[in-house]
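Only one protein chain is missing; all other protein chains are in place.
Each chain carries a letter (A, B and C) given by its place in the written order, and its residues are counted from 1.
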Amino acid sequence: MNFDYTESQRYWIDRIQTFTNNEIIPALTRYHEEDRAGERFKALPVVDELKAKARAQGLWNLFMPPQSGHEPVDDTFVWEGQTLTNLDYAPLAEIMGKLPYAGEVFNCSAPDTGNMEVLMRYGTREQKDAWLRPLMEGTMRSAFLMTEPGVASSDARNIQTSIRREGDEYVITGRKWWSSGAAHPRCKIFILMGKSSPDEAPYRQQSMILVPSDTQGVTIKRMLPVFGYDHGPHGGHAEIILDNVRVPATNMLLGEGRGFEIAQGRLGPGRIHHAMRSIGVAEAALEAMARRLPTRSTFGEVLSRQSLWENRIAEARIDIEMARLLCLKAAYMMDTVGNKIAKAEIAMIKVAAPRVALKVLDDAIQAHGGAGVSEDFGLAEMWATSRMLRIADGPDEVHMRQIARMEFGKYAEAAE
Amino acid sequence: MNFDYTESQRYWIDRIQTFTNNEIIPALTRYHEEDRAGERFKALPVVDELKAKARAQGLWNLFMPPQSGHEPVDDTFVWEGQTLTNLDYAPLAEIMGKLPYAGEVFNCSAPDTGNMEVLMRYGTREQKDAWLRPLMEGTMRSAFLMTEPGVASSDARNIQTSIRREGDEYVITGRKWWSSGAAHPRCKIFILMGKSSPDEAPYRQQSMILVPSDTQGVTIKRMLPVFGYDHGPHGGHAEIILDNVRVPATNMLLGEGRGFEIAQGRLGPGRIHHAMRSIGVAEAALEAMARRLPTRSTFGEVLSRQSLWENRIAEARIDIEMARLLCLKAAYMMDTVGNKIAKAEIAMIKVAAPRVALKVLDDAIQAHGGAGVSEDFGLAEMWATSRMLRIADGPDEVHMRQIARMEFGKYAEAAE
Amino acid sequence: MNFDYTESQRYWIDRIQTFTNNEIIPALTRYHEEDRAGERFKALPVVDELKAKARAQGLWNLFMPPQSGHEPVDDTFVWEGQTLTNLDYAPLAEIMGKLPYAGEVFNCSAPDTGNMEVLMRYGTREQKDAWLRPLMEGTMRSAFLMTEPGVASSDARNIQTSIRREGDEYVITGRKWWSSGAAHPRCKIFILMGKSSPDEAPYRQQSMILVPSDTQGVTIKRMLPVFGYDHGPHGGHAEIILDNVRVPATNMLLGEGRGFEIAQGRLGPGRIHHAMRSIGVAEAALEAMARRLPTRSTFGEVLSRQSLWENRIAEARIDIEMARLLCLKAAYMMDTVGNKIAKAEIAMIKVAAPRVALKVLDDAIQAHGGAGVSEDFGLAEMWATSRMLRIADGPDEVHMRQIARMEFGKYAEAAE
Partner (left out) sequence: MNFDYTESQRYWIDRIQTFTNNEIIPALTRYHEEDRAGERFKALPVVDELKAKARAQGLWNLFMPPQSGHEPVDDTFVWEGQTLTNLDYAPLAEIMGKLPYAGEVFNCSAPDTGNMEVLMRYGTREQKDAWLRPLMEGTMRSAFLMTEPGVASSDARNIQTSIRREGDEYVITGRKWWSSGAAHPRCKIFILMGKSSPDEAPYRQQSMILVPSDTQGVTIKRMLPVFGYDHGPHGGHAEIILDNVRVPATNMLLGEGRGFEIAQGRLGPGRIHHAMRSIGVAEAALEAMARRLPTRSTFGEVLSRQSLWENRIAEARIDIEMARLLCLKAAYMMDTVGNKIAKAEIAMIKVAAPRVALKVLDDAIQAHGGAGVSEDFGLAEMWATSRMLRIADGPDEVHMRQIARMEFGKYAEAAE
């Protein structure tokens, strides 16, 4: 047991923090200006420039783990970027989480990261060449079409979109929403989860399949706001109609009926990436609050000397420390014993991290008064995004249930 | 002690609820369409039509209490509409709170209501004729310029905007923000709080003065979003620069140095109106949740049968019942013993009501999954508005302090 | 709607408060001395003396409502004492709740009150003469044998104790616990709930029957502590073995299979009495805290001036105000529309009142430091008793479920 950052972690923290300080933070004003100008869903020149710089410095694709010996590696597919463990990546994702667009600069932003992992692990060589390569080069973006408006799709068995084989093609019909990034002009590929095999066992009925975004029958019906934010530069959140969409049979991932298996594999890393970033969000909120309070006084006493605010600051520090440790432990376990055995820890931090972020953000908003709910400090938007994380990739309730079932399982032989 | 609605309450509840059901709810789609079309800040035809209908039926200006014998009544100023007690008005405000625009239909929307009360109580006959009459006729709107960006303006002594006498004029210079409604094209008058008498005692330095919105030197610098929402149809929330703005000396309200006194008088009713509406918001959220849960299932069980959700529903019901009773009691006390003696109860419900609304809304959002954070059920926007209420008209911390000081005061002779 | 105490309420509040101030509070030291001396379970002379005084002044049996027209009245049974409505009684119970033994002084202490209501409503004239009369004269005490150690007896259908008819007798076998008051030397009668009719519908299988405490086969196995307290002067909480206990068939209450019906009738008033007292407990804790904080300083500032403590004091005041109003409304409804229609409100305050008391007590304990967890201010013991109330007469979970089912029921036709 050792709670110090390793040399490797410190090396990468230093590099990412330095790049962030020197390049990303100074560009923040330009980012907001470009965001506000013109179309809502677009690639920002400032991001493209920063991506080029980061890539040139080897700060690229840091999220892709060395697969830790638990999965067969396709070593014929050579790609550019770093191969860091989850433990090495965690503090980097935390740094990226503090800013609204840093993840994209390092080609480490959702949902692409999760989709790249799927393609890396489960894709054929042809699928990799066609879709994974441009994603890892940062020239293309992607979306993940899982959630459906009509059902509680946190229970995968509820999914309704149909994938039907017809000759050399699959025909897809259904409705998806919360397809993040789908409106980005560079978003060219969707990974879609649907029901292909209704007669199989409940968790063998689903498949995942690749759907190019410009296929006939694909329509973006509308973009969904999150508490009034459209998340424009990230490509927003789309509701998508799929009406008899036809794709080649070779677009199937891994095989019919294996969608649930892929989802399990994909969601682990995706969830912990969000958690890592949430720790960064919470730190950013705590820092904002700790900087703000000494500048305001009421009734003759500066706020930072009022015990109510001292208490909130201390709560924030304690909660962040604990959540970060759990997040790092989950990452460590993913590296050492694999995502499957780490599933309890992943579920725990999936729930715990956004909760901490929301709590600290709420106090930070209150500390900023009217400025807190406005755009001036980014706190309100961070809150909205964090609130979405209690629902995205499975709502809290589903993860809590899973954690509890494992806990009861420890004594099951005796009791049930 | 009697917990039944009175005959008068039941009469008005029935009339407002009937009008809401028959006229306002059916127009909701049109409201949203008109909101989305064209300019962001504008008068909506649908609202104008409904206002005309409501006024024709005598459902107009319901918020204006009969001044309950505690203030001298100016009975020379005759106005159109009903004179209801706070207790009679409370359940009506609750009904209005469930919809985003019902208050305006009955000419009962903030900040006009508070401003009209100020003019009614403290205005001269000339000020009333010029500004109160069109406000009560619903042809004009108004804003209240209190909060400032640079200081904790919840402590009125911190206010910086200067009001300086020069001959027959006052010259006003400063910066205000969170001036709600100021961008509405019909917003013609501001009530501004500033510092006129820096040499007086701390609570005698402030004055309130009337500033026509088109006076030279008044500039709307920008509109402030609330969690991504601009509150367009209500006229948004403005940051306003006042640069040597000159108004006639007759625009002073009540007299130099009496601004704090007016603020105390104004904020009591304003706060309880927000509280009443918050009860309605919480009821709307509970209803949405109770309707949603039976329609979704996970892991083989409908959500409304899962004890976690039962528990949340019951929490919501308990919290709403308790908050409503406290709100009604505060209204009752305002009617019977006056706003000043009711200040503890007003402070309590100012804090308690938005808190209940936020709690129920958060659960309702979670119950709706992705639909909850989007625009589909209005829950996210209601949450954002309710969150602002923990800051507007004095942040929670200031009210909690006031309540505590009164509590300690009960034993003060013995202890301090 | 009227939130002022009525003349009748004020009259009784004044009388009970005066008696409490003049007689009960001065005797507190003597009460604790007699409690500590000799046997643990005993009648205290100080209580007997105070009872005689209270009875002589007509402050007696205040809890027994006039049955509000909803139940047939047995007007042949004349008894001594006052007939107050639940609304009149509520503030009196609140006053009694502030002291550990005031309820008994006025012959208004649990579980006797609930048992007397059962006998009054459902007892035959013979049962009344034998058991109700001495209870109402304060010369006898009683216990209610409902809960069982082996099952979740909050679901009445789980009850296992058998009541079997044999000729002119019933034979009772089973095990009960949390039979409060059973070890009091004057406890002569038990009302026992058992299963008599296993072949009937689920809620028609239970009966209630009178069991004299000295019947052969009745054994007190042990006394149960509550967080280390034995509640000695109240007769403690017993675990009782019933081994082929035989009672005359005339001891049956109301009729075989009607136990659930009686339980519903008994528990409503019992629950609200506990709630009323809990409001008093919370007020006592708030007062203790508000008196303590100005007497202690840390880091150069008196605690009552520290915003963290101001916030806790204000939270306590808000929560108490809201809970009291809900409690009074529930009492009002019991008086006006009957216990059955008031069941939602009764369930709500059953949950809400002890929760408020626990919260305020926890803060008050913290405010008192080491003195808070000790015996010096009675806070720890009040906490323990209040904690028990979240379990007694049905745990919170059962009441929350009931409240939720009613809430879903409002929309049931549409959704389920």
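A few points about this structure:
Operating definition for what follows: contacts are C-beta pairs under 8 Å (C-beta built on N, C-alpha and C of every residue); 3 or more make two chains touch, one makes a residue touch a chain.
As the structure is a computational prediction, the values presented were derived from the model and not from experiment.
Here the missing chain is touched by one residue of A:29, A:219, A:244 or A:295, and it is A:295. Interface note: of C:151, C:341 or C:412, the residue touching the hidden chain in the full complex is C:151. Residue positions on subunit C in contact with the hidden chain: 147, 149, 151-152, 154-155, 158, 177-178, 224-230, 296-299, 303, 308, 365-366, 369-375, 380-381, 383-384, 387-388, 390-392, 395-398, 401, in rising order. By the touch rule set out above, subunit B reaches the unshown chain at residues 306-311.
On the side of subunit A, touch with the chain left out of the figure occurs at residues 1-6, 9, 87, 286-287, 290-291, 293-295, 302, 304, 307, 309-311, 313-315, 317-318, 321-323, 325-326, 328-329, 332-333, 336, 344-345, 348, 351-352, 397, 399-401, 403-405, 407-408, 410-412, 414-416.
Definition applied: only the chains that are shown with their structure count from here on.
Our note on geometry: subunit A versus subunit B, Cα centroid distance of 38 Å, whole angstroms.
Averaging C-alpha coordinates per chain places the centre of subunit A 53 Å away from that of subunit C.
With centres set at the average Cα position, the gap from subunit B to subunit C is 43 Å. Residues of subunit A found to touch two or more other chains are 308.
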